[in-house]
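The block underneath contains the structure these notes are about, expressed in structure tokens.
Missing here is one protein chain; the remaining ones are kept as they sit in the complex.
Up next is chain A:
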Amino acid sequence: MPPVLVELLQFLFSGLASGAIYALVALGFALIYNASHIINFAQGEFVMLGGMVTWVLLSQGIDLPLAILGAVAVTMVAGLALEKLAIERARDANVVTLIIITVGAGIFLRGLTSVTLGKDLHALPAFSGNAPIDIAGATLMPQSLWILGVTAAIVVALHVFFHYTVVGKAILAASHNPLAARLVGINVNVVLLLSFGLSALLGAVAGILIAPITATHFEVGIMLGLKGFAAAILGGLGSGPGAIVGGLLLGVIESLGAGYISSDYKDAIAFVVILGVLFLMPRGLFGKRGTERV
């Protein structure tokens, strides 16, 4: 292959890997937004907790698979606690108040982590080593394959959950019509709790998958949360397919921008995307349009 194409392929590989991470974070935003119209600004902290707790468990001599499970569990407990202790108690407040609560919760989680686990940067080991795989001259790290594979598995699992299980459909129903959901007997508090738990799970998985590549730190959630948010906006807030496409697209745009223009601009691209989408197509690529007949 000509070097130009090899270079392009290389950028695409790295863009898709980080894009998959953004997609997971964006899916977390979408779940909570659909259940409550809350934009959960603590979503990034779930990502951070995933990586940081895995690191601390590993440092205690626990095996990687167990450390990962432990980190996912701890993060889910944090997500459930946020809903139970803060959001549910303020449920009658308006959405802006609830969003501010999530901002506060994010600051709290960050502070708590820096106090208990410190402010150092920690690298996690890659799941299956660092021997690069050669594909048509471009190299793919095994960790990137893990990211793409796990993300794909999660997307399939979510699809099955929302289309083939009663609980999944009840969550969809509650997000489309909360009044009707309550009238048929769906417990909307449980729906909200489930969506925070599920969002925390997605965030933790994203944080664990990316930690071997970018290392983890008590503040990684800020940037990853914002990128996930940009991806969610790009795809259309509240849309599942939108979150996935938005995440992958943002990852690729970022990687091409960093590769062909300058890596100085890498992080700025997410903000340009947020502003561009909000100005030019506020509903994003897959945003909701009214289909209901009245």
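As a working rule, contacts are C-beta pairs under 8 Å (C-beta built on N, C-alpha and C of every residue); 3 or more make two chains touch, one makes a residue touch a chain; residues count from 1.
Following the convention adopted for this analysis, contacts and distances are computed from a predicted model.
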Legend entry - Which of "Sarcosine oxidase subunit beta", "NADH-quinone oxidoreductase subunit F", "Ligase-associated DNA damage response exonuclease" or "ABC transporter ATP-binding protein" matches, in UniProt, the chain that is not displayed: "ABC transporter ATP-binding protein"
Inset, instruction - Have a look at A:M1, A:A90, A:I107 or A:A180 and name the one touching the chain we're not showing. - result: A:A180
Inset, instruction - Touching the absent chain in the whole complex: find that residue among A:L9, A:L112, A:L172 or A:L256. - result: A:L172
Inset, instruction - Considering the whole complex rather than only what is displayed, give the residues of chain A touching the chain that is not shown. - result: 166, 169-170, 172-173, 176-177, 179-187, 291-294
